[in-house]
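In what follows, a structure is listed as structure tokens, so that the remarks can point back to it.
Missing here: one protein chain of the complex. Every other protein chain is in place.
Letters A, B and C mark the chains as written, and numbering starts fresh at 1 in each.
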Amino acid sequence: MSEFSSFLLGTTIKCIVVIAVLIGAVAYTTWLERKVVAHLQIRWGPSRVGWHGLLQPIADVLKLLLKEDMTPGQASKFLYVLAPLIAFVPAALSITVIPFGNVAHFGSQTVRFQITDLNVGILFIFAVTSVGVYGVALGGWASNNKYSLMGGLRSSAQMISYELSLGLSVVSVLLVTGTLSLGQIVDLQGGRWFGIIPKWNIFVFPLFISFFTYFVSAIAETNRLPFDLPEAENELVAGFHTEYSSMKFGMFFLTEYINMITVSAIATTLFFGGWHGPTFGPLWLRGILPLFWFVSKIVAFLLFYIWTRGTLPRFRYDQLMAFGWKFLVPLSLANVVLTSLVVAWRA
Amino acid sequence: MQTIVFFIFAFIAVAAAINMLVQKHPIHSALSLIVVMAMLSIFYVMLYAEFLAVVQVIVYAGAIMVLFVFVIMLLNPREESHRTRQNRFLLVAGVPLGLCLMAEIVILLRRAPLGENETGRQLVGTTEAVGRVLFTDYLLPFEFISVLILIAILGAVVLTKREL
Amino acid sequence: METMRFNLESGQVESTAGKAETMILSMGPQHPSTHGVLRVVLELDGETVIKASPDIGYLHTGMEKLSETKTYAQVLPITDRTDYLAPMSNNLGYIMAVEKLCGLQNEIPLRAQYVRVIMVELNRIASHLVWLGTHAMDIGAMTVFLYCFREREQILNFFEAACGGRLTTSYFRVGGLPSEIPPDLVPRIQKFIKEFPGRVDEYETLLTKNPIWLRRTQGVGTISAQNAVAIGLSGPSLRATGVDYDIRKKEPYCGYEKFEFRVPTRTEGDVYARYLCRVEELRQSQKIVQQALDGLPGGPIRADCPKYVLPDRNKMKTEMETLIHHYKIITEGIHPPVGEVYHAIEAPKGELGYYLVSDGGPKPLRMHIRGPSFVNLQALATMCEGRLVADVVAVIGSLDIVLGEIDR
Partner (left out) sequence: MVPLNYFLILAAILFCLGVIGFVMKRNLITMFMSIELMLNSVNLTFVAFSRHINVLSGQIFVFFVMVIAAAEAAVGLAIIVAFYRNRESLNVDEVDRMKL
């Protein structure tokens, strides 16, 4: 029982730390986004609160907390309150199976930088994120607003459609690695070919196609430009969260950014070698460096996200669906076939 | 320990199922059903069927019930009224009939010779194990069912086309 | 979903039992992309627009009626506020109509004409920049918006240097200009105009060949040339259908015949064609401004016509007669001869016409503005029918309407 309780304690501490770090990361992702987009658009971005606006996220959170929390009169109250929670919890849950660092030794304690390594890790993420659709759909429905309803309907259709190509593109990674556990997938990507090229999945022959399909569908899953149809502010005002204010809106906001981070983390784990990277120096540095590589890879993805947002216009709803079903799904299906042929040929 | 967990979740499952019947608006019923399914997923984990547990959430909660919610949102029906024109006796008869059925099953279960798990082997429904059985012993049904689902897709598309 | 239908004529919501599955979506007047306070009542089947009925009047300020109570000089600031993105064009249209009424149209000194052309064409650029930025933003490309506003800002600075106002310029006067332009303005505009084609290239790299942009705009909101003429479309929206009609070419005013420029036309008549036409107009306007700056003549800036035009201030201080004219114009206003006149110019958005009736008094008996936005808006219903909600936004953006001019 003591082993069990120490496990429980360890996991609880990990969870608290991860959630705290995650929310902090979200706050600073918003800062990063505002800053980078601002510079793309030749303006300054946040620059008043703190040095280079570094305290801006805190001010934003305070503003959200202090704002009046309104509920539309005709709204279905229970669901209206529930929806942001349904959106938020799965988003936060899916981070639990992602390994963000190597095993580190602190004195006698060994710490694995991962909350739990499920052997159905990827499936778990899919399961959890598929529940997140309800938050958006119900939020749209419960607000009793036509714009919200259309946003909700759009998003449920979009998320279901793109989950398909998302899943299919991951299948080819599974074919190559032969495991569903994210920890093992990362372990398999250690080492180098010819001493130079890291053994990342992206460099394995057909997997760059699945990376492409994965990342495009991931952008759609997270409702970001050019696929941000559910909240297309120029058509649907603010889509499913038109009626939301204060911290309920903040939850949706948080969810979007957590999803961005999760998706980038999965992409890093599946295709870019997770926390692998050159390690050197004393022991403590060796423990920290994987974490650093992991975070920098994620930041690179986030920057790409922000870059697309600053550059591209938005798809139309029917084009989005056509793109998903007529291009991405067939492409990822063909990629699965191709990958299995390659795997069979190698074996 | 496990038994306590079981009872907690079983209670939630039954409560949610009852709530599904009591709620008037279909969307509340659908949400209650999702809770039931989530609880079942937990039971699958307790029964070491981890693959099924995940698939339960992906397929039932993530796909089928989303479809339900989607249709409910699309049609936006009003709250159900219990004033039915015909078959009013079903209302009266439904609950006793169901309770009778339940009693029968419970009585049968009490008589059934269900011993403890004899073999010491711990069967774990990992993805690999399930996949192995699925693609060896059950390959033919698997193929059939993929055809079935294709037909279902076609059927759904044809049915929802405006001009029937 | 809802069995109601909005009847625009009666303003009532009517029940259409049996015609289920359509939803009435009231888009606006507070909607991020209806460009002000336009309300479009959409009847939707799913996301397909069955009927789009623009509902206007939320910005009505009675400008035309108000003009009847003001002297000719006092009407000028009112015109700033019609199409507030192109105040110079409005000023010019009104001033030229008054000049026509007074029979002054051939008296305007060359320098004044050139400055007018420079200002109006700069204003065309500024107006098109706002259009481009907001149109791109409606379709989801945010960055273009800020790029466009960067250039527009410079143009507004020029306006400020010339007349003190950025949006409400009230610049031109009957007979010419109110004052000489500041000496450093010409080189500043020269510098801006030199850089400008590169800036247009910058916008075009973000949009013109972008596949998403093409998909969103090509084949959307199509209108045939015949329909466009029948509705009365004008400006780039008309030229995008293939009708080569530009007042600057057909009935040149302000000396436009002296400048070399091309009137861009397309034949598709869709959102993309309108986009290309306007972007090309940016380049052509740049050429016109360049030519006008290069050939800017010296000389007086006001016509010598003491009955209608304020005299030179120094002269007024020395000559008795001039002082009397000045006094009369300032206290009573000008008294154009009895008659009526219509004068149209090519504003950024299309044909902007001013119709004035004079009874010989100091105030117009009647003023009517033929605003291009108002007429162009009529095309919205035809363009949106059968399209999706997202297309409505694209079409509204491509029509380039300003509600200040529609509601007047």
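Simple rule for what comes next: a residue touches a chain if its C-beta (ideal position, glycine included) is under 8 Å from a C-beta of that chain, and two chains touch if they have at least 3 such contacts.
Note that the structure is predicted; figures quoted are calculated from it, not measured.
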For chain B, the residues touching the chain missing from this view: 2-3, 6, 10, 13-14, 17-18, 20-21, 26, 29-30, 33, 36-37, 40, 43-44, 46-49, 51-52, 55-56, 59-60, 63-64, 67-68, 71-72, 74-75, 77, 80, 82, 84-87, 90-91, 93-95, 97-99, 101-102, 105-106, 109, 114, 116-117, 119, 121, 123, 125, 129-130, 133-134, 137-138, 141, 145, 148-149, 151-153, 155-157, 159-160, 164
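One rule holds for everything that comes next: only the chains that are shown with their structure count from here on.
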Chain nearest the overall C-alpha centroid of the shown protein atoms: A
Approximate Å spacing (C-alpha centroids) for the pair chain B, chain C: 63
Between chain A and chain C, centroid-to-centroid distance (C-alpha), Å: 46
Multi-chain contact residues (two or more partners), chain B: none
Chain B - residues contacting chain A, complex: 25, 27-28, 31, 34, 50-51, 54-55, 57-58, 61-63, 66, 69-70, 73-74, 126-127
Complex contact set, residues of chain C against chain A: 23, 25, 31-33, 47, 136-143, 145-147, 150, 206-207, 210, 212-213, 215-216, 388-393
In the complex, chain A residues that touch chain C: 37, 40-43, 146-147, 150, 225-226, 228, 232-237, 309-319
